[in-house]
Each structure stands twice: as C-alpha cells, then as structure tokens.
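The complex appears here without one of its protein chains, the remainder shown in place.
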C-alpha cells in the first residue's frame, strides 16, 4: 500500500522539485559559471537611459576583462525599493546595486554592504553627492549622480513670448507673476498650469530649499527635524498659497500616476519644477523639444541654496562572493571618462567634480548648464532615514493644507512628529 | 404568463441588455486603445476611436517582453497548485470523513479556523518562511504555500461523508488496499466536487496578484497578472502598449471560460451552496 501511495506522491514531488530546480540557477544569487568566469549580478532601475548607459559600460568593461560577466537586471523604481529590501533581508542580494544614495545609509548601518577597499576617490566627489554613502567614517559606494530635483524649472518659452512676458523670469516674484498670467482657467478648472510643483519630490525639495534660502535649518542638534520654525511655516505658506491664493496649479495630479512633468510635456503647463533628468524624458518619450530648462530663482535675496540627496551610484553587497571584482567594476564606472559617458547618456548631474567642470561635458549636454552652475549652492539633505516615509509625510500634509483641510501650523506639526518618530525607530 | 406582462418583459430585456453592454464596455475600450498609436495617446484631444489603427502596441509587447515566459510561469504554477490541492483535499477529506482517530476533531477544527484568517495576517510570516527556505524569486514559492486548501479539505469531507458506508465496506471485503479503495471507490463519487474545486483553485491561482507581488521580483519569473502591472508602470504613458498586453492576456482566459462555461457555473453552485 505504501508503494502505491508512493507511486502517486512521487510524480507530484518530482514536479515540485523540477520547478525548484529550473529556477534556482538564475536567482539573485551569484554563480561562478563553469568556464571560470566571475559572474556578477547587477540590479538597477529600469529607466531606459540608465539601462542603456549601464549596458554600454558593461560592454566596455567585459571587453577589457574577459574573466568577468555582468548580468544587469532592472526593475521599476517602486519595485526596486521593495525588492532590494527583500533581497538583503533574505541574505540573497545581488553583487552590485545601482542604488539611490539615500537608501545606502540603512544598508550600511546594518552591515549589509562591503565598504570601499580604499577611499582615495572621496575628494573627487561633491560632498552633497557623497553624503549618504558615508557611514561611521567608511565609504560604502560611489555616487554617479548629484541628485538635483528642483533647482531648475521646465519652461515653455513660447507661452511667455505669446503672452508678451519678459523671459526669463529672474526673481521669485517674477516667476509667480508670470505663472499667474500664464495660467488658463476654463469653467473653474485649470486648463494650463502656470507653475506646477505638485509632485511629492518637487514639493519636498522646494520646501527644504526655501527654508535654507531664509538662512534657517531644518535639522535640530540632536538629529531630529524641525519643520515648525517660522521659516518653515513661511515656506509652506508660500508653497500652498500657489494653490489657494495664486491659483497657478491644483492638486488634481497629486498622487496620481501622471506626474507634473508628463503634463508639462503634453503642453498643459507653462512651468514645472523638475530635475534635469526630465529633459531627456521629454525628448525621448514625449518627443518634444520646444522647451527650456532654467534656474529657479531664490525665495529670498540669499543665493539659491538647496538640499540634495545623494544620487544614483553603485554599492557592493557584503554577501557577494566576488566583492573584490565587484568593487573593481564600481571603481571602473567612477573613472572620470566613464562617469562622463554615463552622465551624458543618462542626462544626470555629475557627482564627480572633474566631470562637472569639464568644458566638454557642457558642450555635450548644453541643457545641463543650469544645473551645473547651481552645484555650488547644494548641500546634503542629511540622514533622512526612510526617505519615502519622510516625503510622504510632508506631501500628505502639503495636499491637506492645499485643500484647506488643516492649517499650515498643524499640518507641519503632524509631519514633524511623524518624521521624528520614524527617525527614532530608525536609530 | 399572461399577455399583460409583455411590456414589462420587454423593458426587463432592454434593461438587462443595457447592463450587459455596460459590462462589455471595458473590454471594448481595451481593444480600441490597444490599436491607437503613441502619438494619438499623448495628444491633448483624446478621441474614442483610433484615427489610424496600428498594431505597434502589440509589436512592442511581443518584442519588448518575455510574454510566453509569463504565460508559462502562470500555467506551471497554477497547474501544480490545482493538482496538489485536489490531491491533498480529497485525501485529507476522506481521512477526516471516514476514519476515527485521536486528535481528529482538533485537527479538523484547526483547519476550519484558518479559513477565517485574512491573508494579511499570514503573508508576513509566510514570506519570512519562504525567505528562510531560500525560495524568494522562485516559482515554487508560489506553489508550496497553496498546496493545502482548508476550504478544499472541508468541501471534500462534507461530500465524502454523504457517501454510503456500505460502498466502501463492499470494497474492503474484496480485500482491496486502502489507497485503491480511495482511488477507485471514493474519487469517482466526488468528481463533481473535485472539478468544481479544481476550477476555482486554478482560477484563484491564475489570478493571484498579492502573493506573487511579494515573493517574485525578476521579470522572467513573473506570473501574468504581476507582469501586466509591471508592464503598466513601465509604459504608463504609452498605454496602448499596456492595453495590447492586456488584450493578449485576457483573450485566452476568456476563451477558456467560454469553452468550459457550463463546468464553471456548475462548479460555482456546488462549492458555493454547500
């Protein structure tokens, strides 16, 4: 009877094992392949330009290093965040990750990353870009990008010309004035947005920049945030006034999959604050080129200071069986020549000072001029902990204030409390 | 029926026809937008019908995505889950229905109790177990946790209890082994239940989204629903591409349903009303 029983159970088990078998080879786990090659698994976001630039560097590297094979696996931004946490938590991470700088701290803190064998390259990089890659005096990766999300603004110059408005606007008041004149309202709904900043990133960075531009700080000395200072309140009031008083934008895009920059490229806004990476997005995906990217003026008479996150860069997993080879590849990517090629193709702001100051770089990507000139005013945003939690906390309150559901003071208090609790838990 | 009721009857038919039309609209929209071109989709003046229908969306899906792989993944996992569930449900149902042993009612009540527990409660620890088994991003992570269905065991037990005892006694006198008894006497008796259970297990496995979302991450490992959403976030702007993928994914499902329709409906009533 047992035999008969086994006869039925065995095929069943075998089929199960087959599934296990045919899948276990291609997981995130690195496998030295049979021909003695070192195989490195590299995860990155699936942004088309990033993927392309990464693949080019892989080709170049593999041509020079015949013993290394790099397998690039890409995920949508949201999935990447989640998958990374899952992979590291399950002790099964890829060898190399193209990580967003801000995420690095949490992994470094928990001993999940392999520190750089030497850190001579530190001086070549901007502090703002390097900030999140440092933990307890060690460097845990090399940023390729100086992440700028809002220091510039996408503009449809033609709309200015058609309306006879002086271009480009040079002060905060001029921008707001122009935005009000360029806003087109139809049946009580905004048809063309004068100035749009209703994405979570734009709002958060504008808010922090406006605090800095008033000469204030948003960090307290004991590592908490202070979002209820008079300067912070003034900044949030000015931001939400754009919706409630100036009425140059509205909240219809807030939280939807349609980002403000997409709407801009469809021609439904005159100005939209966005990072320079949107320029290539507009040219490639939306196939438009009749726009410009200009500096966003300071909120005060002070220079246009801003807070920046450490941008995309490579880290190596501690669990990697080929950490040495992985780091060699990461160093290769950071060589000025390769970094430049990567920055040009991905249309990102260089983290490497040499690349940023290279006159050839501006020649190749003239649209980046605005951002390059602003780099000196940037500072690292600080140890934000769970960045998505922080940004959501502020943006939730921004939309609530903008919709008149809560006062500026109460909203900021709530965001501040939520963020500080998160920071405490993340200690 | 009396003649009087003819006008209400016509109205009823019209109302139902209208409702049915509404039900079909999303499919219509799906097909129509899959035929639009990129430029039409990002234009400011949206139209219902494509101006110049094109298959570029389908082309992009078939060249850009491991489409057959997704189908294969879904098929393999769903078949394994279905076969496994049918096997374990029938067997456990039989044992619970026809045998008496120590701890039986405790075990059975434990099984029943888990039916009430929302998936949200078990998904975190199950994920951690899968992590410990090193099965993250592996298709067996989809199959293993679904091999035993509390509902299936319950359903089979109910039906097997209804089978007269003399039937199995007769077999026993013939000297048949227990397993053969189960296979040749019990299983044929509960075929309708098993086919109902099979259909719904398969459907649930094929359509599951949350669990694959948690444990799968590589594009090549994805099952169909997950892959479609993944594809959607990648081509959010060009939704003609997404709709083409949706059409390609929905068509086989609908075709299979239309072919086995009668079984579906019958199965639903058996499993639903017990």
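To keep things simple, chains are lettered A and B as they appear, and every chain counts its residues starting from 1.
The rule we apply is simple: a residue touches a chain if its C-beta (ideal position, glycine included) is under 8 Å from a C-beta of that chain, and two chains touch if they have at least 3 such contacts.
Methods note: contacts and distances are computed from a predicted model.
Engineer: Which of the following names does UniProt give to the chain that is not shown: "Aspartyl/glutamyl-tRNA(Asn/Gln) amidotransferase subunit B", "Sigma-70 family RNA polymerase sigma factor", "Polyketide beta-ketoacyl synthase 2" or "Sugar ABC transporter permease"?
Structural biologist: Choosing among "Aspartyl/glutamyl-tRNA(Asn/Gln) amidotransferase subunit B", "Sigma-70 family RNA polymerase sigma factor", "Polyketide beta-ketoacyl synthase 2" or "Sugar ABC transporter permease", the correct UniProt name is "Sugar ABC transporter permease".
Engineer: Need a quick check: the contact residues on chain A for the chain that isn't drawn.
Structural biologist: Listed in rising order, the touching residues are 1-2, 5, 9, 81-82, 85-86, 88-90, 106-107, 110-112, 187, 189, 251-258, 386, 388-389, 396, 399-400, 403, 405, 414, 418, 425.
Engineer: When the complex is taken as a whole, what residues of chain B touch the one chain not shown?
Structural biologist: Residues 1, 9, 12-13, 15-16, 19-20, 23-27, 29-30, 33, 41, 46-48, 88, 91-92, 94-95, 99-101, 107, 110-111, 114, 116-129, 131, 144-148, 150, 153, 172, 175, 177-179, 182, 203, 206-207, 209-210, 213-214, 224-226, 228-229, 232, 239, 242-243, 246, 249-250, 253-254, 256-258, 261, 264-265, 268-269, 272-273 of chain B touch the chain absent from view.
Please note the rule applied: only the chains that are shown with their structure count from here on.
Engineer: How about chain A: which of its residues touch chain B in the complex?
Structural biologist: Touch residues, chain A against chain B: 1, 4-5, 8, 12, 15-16, 19-20, 23-24, 26-28, 46, 73-76, 78-79, 83, 86-87, 89-90, 92, 257-258, 262, 265-268, 285-287.
Engineer: What part of chain B is in contact with chain A in the complex they form?
Structural biologist: 39, 42, 44, 76-77, 80, 83-84, 87, 127, 131, 134-140, 143-144, 177-180, 214, 217-221, 230, 233-234, 236-238
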